[in-house]
Structure formats: structure tokens, C-alpha cells
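Sharing a structure, written as C-alpha cells. Questions coming.
Every protein chain of the complex appears in place save one, which is left out.
The first chain written gets the first letter, and so on, giving A and B; residue counts start at 1 in each chain.
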Amino acid sequence: MNILQRIKNTVRSRSIHVAYVDVGSCNGCDIEVLACLAPRYDIEQYGIYVHNNPREADVLLVIGAYTPGWEEKLAMVWEKIPAPKAAITIGNCPISGCLFDRKGSFVDPPVKKHIPIAAEVPGCPPRPTEILQAIMSVRDSVFANWEEEHP
Amino acid sequence: MKRIVDVNIPLGPIHPCFKEPIRLKCEAKGERITGAEVELGYMKKGIERIMKGRPWQEVMFLAERVCGICSVIHNMVFIEAMEQISDISVPPRAAYLRVIANELDRMQSHMLANFSYCYTIEHETLGMYLLDLREQVMDELERLTGARVTCAYIIPGGVRCDIPKKEAEALPANLDRIEEDLRRYAGMFEGGPMIALRSRGVGLLTLEAAQRAHVVGPTARGSGIAVDCRTNHPTYRKLGFVPITRTDCDNYARVMLRFDELFQSIDLIRKCLRELPKGVVRGGGVCKAGETRYSGEAPRGELTYFIKSDEFGRIVEIQIQTPSIMNIEACCHEMIIGSDSIADVTSTFVSADPCVACTER
Partner (left out) sequence: MTTYLYEQDLVTQKYRILVAMRHDSLVRKIAQELNIPVQELRRYLIEHLDMIQLENLPARAEMADDHADQGDAVARALGREKYSLYLRILSGATMDAIFSEVDARVHTGTPVDDAIAYGRTQIREALKI
């Protein structure tokens, strides 16, 4: 890895775009992601820009327990994100279905079955700081050796 | 239903302005919207189906997770419905604490709604101010109940814990500070000429159309219908609650009404703290068999639970009628029809404070 590639990797990992997609949660995790935007947590000071556009995103936040409405669409959204990319699940729902995964419900967790997941943040709902920490810990690995692999 | 239209613009399910997935298929003639079709199904979890046959202890937590934004009121309406079925009385102190938790929840929900509206009309400064203020309200809620979002504070026969002594002393001062900031932000919204251009006269919902669609909450009160379930609630009656209405019927009225209600909520909490009776907060009781229909005022409007339970306190039949069902329906089939531009569709939609998780359950 030459010095230029290393600088490129580092710089790109300090400026990432985030898209979030709700695949059937109770909205609780949704607003905690939104709370990350608030001046108190200020996600943008870390160079993370929340813009809900998958085509520009580097990191996809997946919230919720995977409902039938998303059957083909979540995979499509994942394909639309340009590489390098990573997906983080927020909350208990994408991991286990939380309390929605019972007999008679329509959900189909875990989300891991449907798209590759890089990190999981448990909690019902997790605090904004935990969400922030997860994004920050993933961003280095996303661009870790991207430049050498794709010169 | 298939129709031939001029231009058909699908918005969503992933859209920068929508917090939750919903798909609006707008039919437009040039820039003018002539119709819209809503596609749901992105959040359908089948909560009512899971609830059936489960004891109330489990359903209580499920009810709270119908909606994460207004979780306190879902908790409150379900528990009060169970109390009505089983004739459980609430200690007066617990009844007042319920009102405090509920009003704090309403405040954070209204601030989030107004943030979303400001964000959608691209007034990010005001949006961020409101989101910052919302964090302070969330702090108060966390200090009172112990959790930020799904706090399960209200239980049959009372509340889970008493208000901490420190919090009871700090809350009035914090409310003063929040009110002062809020007055400034409400003034910014009220007097902003650009905001008025984007909001006044946009997204009209006439009184008749609102009545036909059974519109509730701030959306109805913004159209001049004085409907508020808090007027039927015994504790709110004791506090002398009177609903606020506005008659402009547009986006501006709905957002300003939420600002007005924020001040009203602050006053209600103050009054509660002043008159807070002494005594126990957990009376206890046993849930029995029965059938009832119980309504409460969620931040978005009238929330109704239809519950049938058996003698062990298990839920046999349940249906939840959430306010967002009526509001989104009126929004998509009345308000956005005739909008002059596609850009007004998102802002009108957000002004009705839609909550898709509630709508689909």
C-alpha cells in the first residue's frame, strides 16, 4: 500500500454518508437514529452525513424485523449502494425479531438472512450514542484496504 | 385500480423526507396533483394477531411497541381500558403522574413533528433548534420514568415508580427554560416570511372533508373541529383542560397548533406538579373478564382500543384504531389533492404528522 492510497483510505473513511431503511420496527429505533442528528450528539461533527439516499450511501442502517413488504426491495436497496459499503442493524428487531417474532406475526427475522450485515447494535431501542459508536467503528473497516483492492 | 393519468410520480418507500417507509403514488397533471394512491405493507407486523390469547402482562409491552414515538399513550390507553374492565381505581397521586408522563411524551412528539416539518421545507436551523429542545424533554422523561422511549411506566392500579425528589424539584425550572426557548422558536415560525410562503394556504383540509374522514388530533383541530379525548378524561377535567383550535385549515395552522399545544402541555405539567397529592402510587388490582372500547388522546389524536378479555386477564379480542389511520387517509385523499407543486406533497404529508408504524401495526 503506497502512501497516497493510505491517505485516500483515511480521508474517505472520515467522510461517509449514511442511509437508513426501516423494514418494520416500532419507530422507536427510528427516532433514536434521528436523535443522532440533534446538536447534542451531532453526528456531522464526525464527518457522518445522514442523507436518506441509498445511491450515495456508504453505510446502510437497517431498522426493524423484516416485513413481507420488503421481500425483494431490501436486497434491491442493498444492490443500489455503491461499493465499498457496510450494513449495520439497529435494535433487537433485526437480530431476533424482539417481541414481534411470535406465532402469527408476519415478520421474518433475522435481517442477516437477507443482506450481509457488518455490525449489530442491540437494545430496545439503543441509545443514540451507541448507534453513533457503531457507525464510527464500522467506518474504518469499510475503507481499510479498499484502494489496493480496487486501484 | 388502473387508470390512465398524465404523469405518475411514486414517492417512497425510501425518501429523504419520510422517516418511515410509505409509498405515495401521486397522479399529476403538469405540476398539479389530481390524485394519490397509498401503498402500505412495509411495516405490517401483525401486532394484534400476536396479542390475542396472551396475558395482559405481555400485551402491555406489545401495546407500547405499536408506536415508538407515542409509546406512553399506548401504554396508558391499554392499561386504562383494562382498569375500566376490571374496576380498578387509581390512587390520585398516580393519576397526576400519568398526566405528567403523558404530557412530556406529547411534548417530545410534537417537537419531533415540527422538526420534521421544518426539515421538509428546508428550514434546517429551526428544525435543529427544535430537535435540541426535544432532547431536553427526553431527559425529563428519562429522569421521571427511567427510559427514553419504551418506558412501561403505567401499570394497572397506578404507576411503576414515584417521581424522584430531585426531579420534582428540577422539573419546574427546566420547564421554564424550555418554555423560554420554545417561545422564541414559535415566534420564528410564526413570523418567518419564507415559512409562510411554503405553509400558508397549502394543504387545505376543509371542515366537511375532515369530518367525513373522521380526522382527529391536531389535524382536526387545525381545521376548526374541537375534538379532544382529554376533555373526557377525569384527571384532565380536574385540571380544567380546554382544547385549542385554529380555523386556517392549512399546513401553517397545523404546525402552529402543535406549538400552542406545547405551551398548553407545559402549563398542564406545572399545574400537576403544584397540585400533586400525597400518597401511594401503586394501588394494585386484578384484571378481570370484560369487553370495552376506550379512547385516549395520543399526540396525533384519538387512539381507541377495542378489548375483550377473559377471567384470567388474557386478551381474547383486540383491535387498535390509531389516529394516523384517519389522518394519513385524509392527508392523501383530501389535503394533497390540488397542490400546486410536487414539492408541496411531502411537506403537506409531513404536516399531518403521519406515523406509519401506528397505521399498520
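Assume contacts are C-beta pairs under 8 Å (C-beta built on N, C-alpha and C of every residue); 3 or more make two chains touch, one makes a residue touch a chain.
Worth saying up front: this structure is predicted, and the values here are computed from it rather than measured.
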Among listed residues B:Ile33, B:Ala213, B:Cys249 or B:Ala298, the absent chain is touched only by B:Ala213
For the chain that's not shown, point to the residue among B:Arg270, B:Lys288 or B:His333 touching it.
B:His333
Considering the whole complex, not just the chains shown, which residues of subunit A touch the missing one?
68-69, 71-73, 76, 106
Of the residues in subunit B, which ones touch the absent chain?
1-5, 8, 10, 25, 37-41, 44, 46, 48, 211-214, 306, 317-319, 321, 325-326, 328-329, 332-333, 359-360
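One rule holds for everything that comes next: only the chains that are shown with their structure count from here on.
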Centre distance in Å when subunit A and subunit B are each reduced to the mean of their C-alpha atoms
27
Spell out the residues on subunit B that touch subunit A in their complex, using ranges where they run on.
13-16, 18-21, 40-47, 49-50, 52, 58, 61-62, 65-69, 71, 112, 128, 131-132, 134-135, 138, 148-150, 355-358
For the subunit A and subunit B complex, residues of the former touching the latter:
19, 21-32, 34-35, 37-40, 51-54, 64-65, 67-70, 73, 77, 98-100, 102-107, 124-125, 127
